[in-house]
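The complex appears here minus one protein chain, its other protein chains still in place.
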Amino acid sequence: MKYFNVFLTGIKETIVYRAEFFSGLLAAFLNLLVLWFAWNAVFAASGLQVIGGFTISLMITYLIISSCLRPLTYTDIEYEMESDVRTGGISVFLTKPVSYPLFRLFKGFSNTVFHIITNVIPIFLVSILLIKISLPLNVVFFLISVFLAYFVNYFLAFLTGMWAFFSVGSIWGIKLSKQIVTDIMSGAVIPLVLFPQWFINIANLLPFQAIFNIPLLIYIGKIVGIDIFYSFIQQIFWILVLGSLSYVAWKRAEKKIVVQGG
Amino acid sequence: MVETIIEAKNLGKEFKTLKRESIVKDLFSRNYKKLKALDKINIEIKKGEFVGIIGPNGAGKSTLIKILTGILTPTSGYAKVKDIIPYEKRKENAKNIGVVFGWRTQLWWDLLVKDSYDLIKHLYKIPEDRFKENLETFITILDIDKYLKNPVRKLSLGERVRCDLAASLLHDPPILFLDEPTIGLDVVAKQQIRDFLTKINKEKEVTIIITTHDMGDIEELCQRVIIIDKGKKILDGSIDDIKNKFGTKRVIIVDFQDPIDRKKLKFKGVKTIEIEGNRIFLEINTKTASLSDVIKKILSKWPIHDIKIEEPDIEDIIRKIYRDGI
Partner (left out) sequence: MFQIWKQLVKMNVKRWMEYRIDFFVGITAIFLTNVISVLFFWVVFQQVPSLNGWTFNQLLFLLGISYLSFGIWHTFLSGISPHRIERYIRNGEFDFLLLRPFNPMLALILGNIDDDGLGDLIAGTMILGYASNMLAISWTFQNIILIILTIFGAVLIILSINILMSTATFWIIRSRMLSEILWPLMRFIDFPLDIYNPIIIFILTFVLPLGFINYYPAQTFLGKGVWKFSAYLTPVVGLIMFFISYIAWRYGIKNYTSTGS
């Protein structure tokens, strides 16, 4: 009964925030609207049915799903880490038998889940019903790649958050920069395949495309068969690399805190 | 004839607040309930007075101050500060008043104190020599020279209130409003501020209105006290008036030479409240017994070392008034 009350309180709180809940959705919808018109104009201007391997409907699907995947990257962990440093709460973690990166992982995950429920599912349902976008050909593989993408992004965010430990400044600018670079280099805003080859080559060497590009291409069926597993390996590779870097950074930070006393 | 500098006539303020019922009901209809924060307040304050406004929390003190400073409009009656209606001519009124809120600084958080003062000089168009003169005076009395180069956000509470006080008076306003200025301060800081306020009230004839919960402030600073409760003015008079009217219980401390049996002290209207060896604390109800009569009786009956008459505790008096009304 107690937990039911907690649930009720949560609902009440959500209603209080209902306007803000809608604004996030509205903003995403407006963005998609602009892109819908823009790409239609592009296809019309080109006179082609297919640009870069995309038909107009495939492009729209791509952009909608990209919009749905965005909440994956909504982690506030950078801000929480910054506040941990500022308030000194970070020292508390040193006394507990808990790994800080893992703690932040689970805490951040609940935030993500909330965003998925409030933002993604509505967009997704609306898109399927109204615009009739196609469902993924490989649902299972798609979900696996999304799952892996989450971790790639998480460790990237963690490293970004580490900035708070090693510099005096605020984290806001770095986080925004990271987000934009991710948006561009991951194909979230413009499919990577449309960029010149040299750009694609650089992007392939970076972890960002493991966050959006891979899941998106799996969804629309541009990555099939054995290539899917190759993509998974890429994602896992980045998880390991970024994860280790995070661990190393955390250890370094730990030492610094112990020496400086928080 | 000293001019009336602040006037409130039948001042009333009613708030409409949403009655929050269940979520579902709220979606369909809005129910308002009316809250009377001020009810027919009539006050006249003359130039140079030092008035304390006290009352229990939620009594309407802040509402009154907000109307007088121009940031709230009344729903009935009117108020005039130096012949200007503050909530109608806000900018003009601002030039005539200084304001210090104990809980929030008026200085710019990120700036150095002296930069804030410079900004004020420009905002109020204070002539340079007047500005320098005032600043010098305030720096000396309030002892804030060492904080001038600090950012405001780095000041402690006591330092900040002192800097705020200086800031509020740079433009030589004839009226100063203080809302809980000594809250949270230590004894030394409180005394500094009280001394400062007394000085400018006497020397510069600044009319000062102070709201406070600190009785020490009231006793030391105010000649006149206005008590507001539930939006109504329930008392308006000098401290002595209040003590005489309401100070019905006086305590005397008698140091007897020899031990005394307390039963012998059972006079009418006299109660023994504490015994420390030969020292006896007696509480006398001045409604039923005369203070001088009781003392005469004690002196005539027993040899004593010393007698002390305690001043009526204004705090107790006020507390009783809050509790029981007039």
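Residue numbering begins at 1 within each chain, and the chains themselves are lettered A and B in the order written.
Here is the rule we go by: contacts are C-beta pairs under 8 Å (C-beta built on N, C-alpha and C of every residue); 3 or more make two chains touch, one makes a residue touch a chain.
Predicted model only: the values in this text are computed from it and were never measured.
The missing chain, though absent from the display, is touched by one residue of B:76, B:106, B:137 or B:191; that residue is B:106. Between the chain not shown and the residues A:176, A:206, A:224 or A:240, the one that touches is A:176. In the full complex, the hidden chain is touched by subunit A at residues 19-20, 22-24, 26-28, 30-31, 34, 37-38, 40-42, 44-46, 48, 51-52, 167-170, 172-174, 176-177, 180-181, 183-184, 189-190, 194-196. Residues 15-16, 63, 66, 69-73, 75, 87, 90-92, 94-95, 97, 99, 101, 103-104, 106, 110-111, 115, 118-119, 122-124 are the ones on subunit B that touch the missing chain.
To be clear about the criterion, only the chains that are shown with their structure count from here on.
Between subunit A and subunit B the centroid-to-centroid distance comes to 56 Å (mean Cα coordinates, whole Å).
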